[in-house]
Structures are given as structure tokens and as C-alpha cells.
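Only one protein chain is missing from this complex, and each of the others stays in its spot.
Let's look at chain A:
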Amino acid sequence: MGSNYGKKKPIGRMIIMGIISIALYTALLTNQAIINNYVGRGGIYAFLPIVMAFIFSFVHGNFTGDFWAVIGVEAARKKKEVK
């Protein structure tokens, strides 16, 4: 694609992050009962969902970012003039 010449597509990183992301979701859904039990306790366990949210957002966020880059949907090359 003309829009991203000179830049290598992050295929490798997308695959790695994709695998970790799938692993995280599989772990979450196969251990629903245990996880709900801890998260539902509240109190100090409040850190649990917050930490999980950060981990998922890092892994899955990188994966989704790379996903669009790999299929060629990227930001406009022309820089928007923002004050």
C-alpha cells in the first residue's frame, strides 16, 4: 500500500500480542468462577479488576493497534495541523 511504504508492518508483534491476548481471554473465561469469587469480595481485592484491566488493555491494545496497521488501515500521512 502506498500509505505505509518505508515502514515495516508489525506482523511479528501482532502475532505475539494476539497469542497472549487469546491466552488471557481463555484464562479469564475458563476460570470465571474463581475470578468472580475474588473480584466479588471487594475491599482490598478491588485492585484485582483494576490490574487486570491494565494488563488486558496493554496486551490487547497493542494487538488491536498492530492489527489495523497490518491490514493497512493507518493514520493519514498528511499531518493534521493542530495548533
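The rule we apply is simple: a residue touches a chain if its C-beta (ideal position, glycine included) is under 8 Å from a C-beta of that chain, and two chains touch if they have at least 3 such contacts; residues count from 1.
Here is the rule we use: contacts and distances are computed from a predicted model.
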item: Listed names "Phosphotransferase family protein", "2-hydroxyacyl-CoA dehydratase", "Protocatechuate 3,4-dioxygenase subunit beta" or "Probable membrane transporter protein", with the criterion being the UniProt name of the chain not displayed; value: "Probable membrane transporter protein"
item: Residue ranges of chain A at the interface with the undisplayed chain; value: 2-3, 25, 28-29, 32, 35-36, 39-43, 45-50, 52-54, 56-57, 60-61, 63-65, 67-68, 73-80, 82-83
